[in-house]
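Just one protein chain is left out here, and the rest sit where they should.
Chain lettering (A and B) follows the sequence in which the chains are written, and residue indices restart at 1 in each chain.
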Amino acid sequence: MKTYVDQLNQLTFSEMFGSDFLLTWEKTDDEIAAVFAVADALRELRENNISPKVFDSGLGISIFRDNSTRTRFSFVSACNLLGLEVQDFEEGKSQVAHGETARETANMISFMADIVGIRDDMYIGKGNQYMRDFARFVKEGHQAGVLEQRPTLVNLQCDIDHPTQSMADMLHLIHEFGGIENLKGKKIAMSWAYSPSYGKPLSVPQGVIALMTRFGMDVVLAHPKGYEVMSEVEEVAMKNATLSGGSFTKTNSMAEAFKDADIVYPKSWAPFAAMEKRTDLYGAGDGDGIKALEKELLAQNKLHSDWQCTEEMMKSTKNGQALYMHCLPADITGVSCAQGEVEASVFDRYRDQLYKEAGFKPYIIAAMIMLAKVKNPQAFLEKCAAAGATRWQT
Amino acid sequence: MKTYVDQLNQLTFSEMFGSDFLLTWEKTDDEIAAVFAVADALRELRENNISPKVFDSGLGISIFRDNSTRTRFSFVSACNLLGLEVQDFEEGKSQVAHGETARETANMISFMADIVGIRDDMYIGKGNQYMRDFARFVKEGHQAGVLEQRPTLVNLQCDIDHPTQSMADMLHLIHEFGGIENLKGKKIAMSWAYSPSYGKPLSVPQGVIALMTRFGMDVVLAHPKGYEVMSEVEEVAMKNATLSGGSFTKTNSMAEAFKDADIVYPKSWAPFAAMEKRTDLYGAGDGDGIKALEKELLAQNKLHSDWQCTEEMMKSTKNGQALYMHCLPADITGVSCAQGEVEASVFDRYRDQLYKEAGFKPYIIAAMIMLAKVKNPQAFLEKCAAAGATRWQT
Partner (left out) sequence: MKTYVDQLNQLTFSEMFGSDFLLTWEKTDDEIAAVFAVADALRELRENNISPKVFDSGLGISIFRDNSTRTRFSFVSACNLLGLEVQDFEEGKSQVAHGETARETANMISFMADIVGIRDDMYIGKGNQYMRDFARFVKEGHQAGVLEQRPTLVNLQCDIDHPTQSMADMLHLIHEFGGIENLKGKKIAMSWAYSPSYGKPLSVPQGVIALMTRFGMDVVLAHPKGYEVMSEVEEVAMKNATLSGGSFTKTNSMAEAFKDADIVYPKSWAPFAAMEKRTDLYGAGDGDGIKALEKELLAQNKLHSDWQCTEEMMKSTKNGQALYMHCLPADITGVSCAQGEVEASVFDRYRDQLYKEAGFKPYIIAAMIMLAKVKNPQAFLEKCAAAGATRWQT
């Protein structure tokens, strides 16, 4: 525990208290480092059967506008660990359809909410905006005396970023490579991969290139022509790479990206332009247009079915032993689809590591909550370690 | 805290212990006052970051037979504050369809239930009856040794009353006017208002006229001919007004009701007679009849589209500054519908107050639970205040 407390003592992160976590690039390097330190500290406490409850009562509200397994259970786990009960807001059971405004809903579900986690990743230009609106509404509600506490937000995936994913990915890398300092100069290939399904969000590749460029790595973004990600995020990656002494490059060749890579992250996504078009069609209620677009996109994907993470491709990586990463679930050839993002033997070889990668997410979320809710996490963590309150009376 | 404890010491409410809260007019004035005092006391504790847990474990069961946002989250918040975990009973996931009787379901979901909250407001003559049946079933189950504890009920809206709403409304008035004694002689207009939607429950206007007449106010119920509420509730209002030294009058003119009013509560509802008819049609499985009735009711509503809370109407109230109230969500002209109950500029001016009005509901529910579950709430509240157990280790 002393290690983590010492790390935290050298970082400046006081502005995280009372703040939302929406995009990694809105946070300073120190703030990002604080999340990793608190996440590791919380894991150590739990591994030593010590309960780190911040709250004796209180609610964590989740709003999932898209399906979720990992993130849903990670959010529930994080809230439970810190003492919050989760209440899921299901719009279908609410009176949203009765003409309730977004401002009203935000306040009405937040009376005793300490934290709100939102996934809204389906429509370009909408998800992150919804989170910002929600954050503003509850901030104003708090200022007006409607809400006794200001619930802070955690972005559980939007159209732009997926910070709980990219931060969990990064903490996994830190552990796999034995420390953040060992990542300098490492090559990571964030590559598009073929999938027979349609319309996967862009937030994972965007989140990865924007975050991984902050640690001196050589980040390569690879995709077929036409599968561009948001240019704003590429600019963030570019700027970060310059500042960190790493690099950010793009290529239309998966082979080039994989060559001598230390880490590969092959994953399908939809073209940004197509996602924008879909959002417009959806807004216009053009069902036929959406179907036509879907057909078109599947055909477009098919043209690049050779973008697969095969054993052959893995051989070209550094010593043939690059670390394979994925946010899961992956489209595994012969397992979950006829042909997909990755060959089954590659996936299987890295399965334990992939599951561990996912296993950092509950702690990343818990750390984001703690830094938003506890003014002096060092003191809190030391107090927990000293008190040693048993989580499980085995 | 001393203020609230002193208030409670002067009130007689011992019969609330172990009792359900189904209709406000089944409770004495002292009992109503006790709910307000405990609600305010609980809010003060929470605002001072003190956790008032009554339960170390236990369940609050919710049964929502109609959509809900505010009340759902208020019930969850209240239960969580007092230490109960909420489990929602969704009939669709249960074996109710397999021929389980209401008595059986009531007992089967109540093994470790301390409190049960029910919303059942759709069918005239059914909702309140269902709650009474449920209460009887679990009382008998407790007496027979099936249930170790007797879960008590909170009416989260039925066909007759909406006590958690009207009590929250009243506590809002007490705070807005600086004390219950300042409400004597104030004029409140509970008025029908136009909505393009169909079949809104009567429980809000009924709950309001039955409760607000107990405090010496001049309560005016206004609606177009044909939009009568239940006559039994009007009789309650009449009797209450006489006893409290206030008045209860009816009019078919919104203008008359608004004139010099201190408080206005313009809100749409369906005619009682039509709701009875709908219940019969529903019971007979007459889908065509229901559709025809709906069409008829929408046409009938249209005839009264001038019943709107406009800026012009607000000018006619006391000093043009009556307090505008609503149970939310409101049908706001130009926001949630083309034309509705209230002009957007009126709604916007009162928005913070409306949200605060809603914000009393978690505390009202928590107070109802506490009075049903804690024999000596004064002692409990004083103990909480003295112990000062931190809710949130900020």
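Going forward, a residue touches a chain if its C-beta (ideal position, glycine included) is under 8 Å from a C-beta of that chain, and two chains touch if they have at least 3 such contacts.
Here the structure is a predicted model, which is why all the values come from computation and not from measurement.
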Key: Selected residue (touches chain absent from view) among A:E100, A:D262 or A:D331   = A:D331
Message = Using the touch definition from the top, which of A:Y4, A:F36 or A:F64 touches the missing chain?
response = A:F64
Ask   = Which listed residue, A:L22, A:A39, A:I61 or A:V76, touches the chain dropped from view?
value = A:V76
Request  = Identify the residue among B:N107, B:Q353, B:Q378 or B:Q393 that touches the chain left out of the display.
outcome  = B:N107
Note = Missing-chain contacts on chain A, rising order, are 43, 46-47, 51, 53, 64, 67-70, 72-74, 76-77, 80-81, 83, 85-86, 197, 328-332, 335-337, 340, 352, 355-356, 358-359, 361-362, 389-394
Ask   = On chain B, what residues meet the omitted chain?
value = 54-59, 85, 87, 89, 93-101, 104-105, 107-109, 111-112, 114, 141, 144-149, 373-375, 380
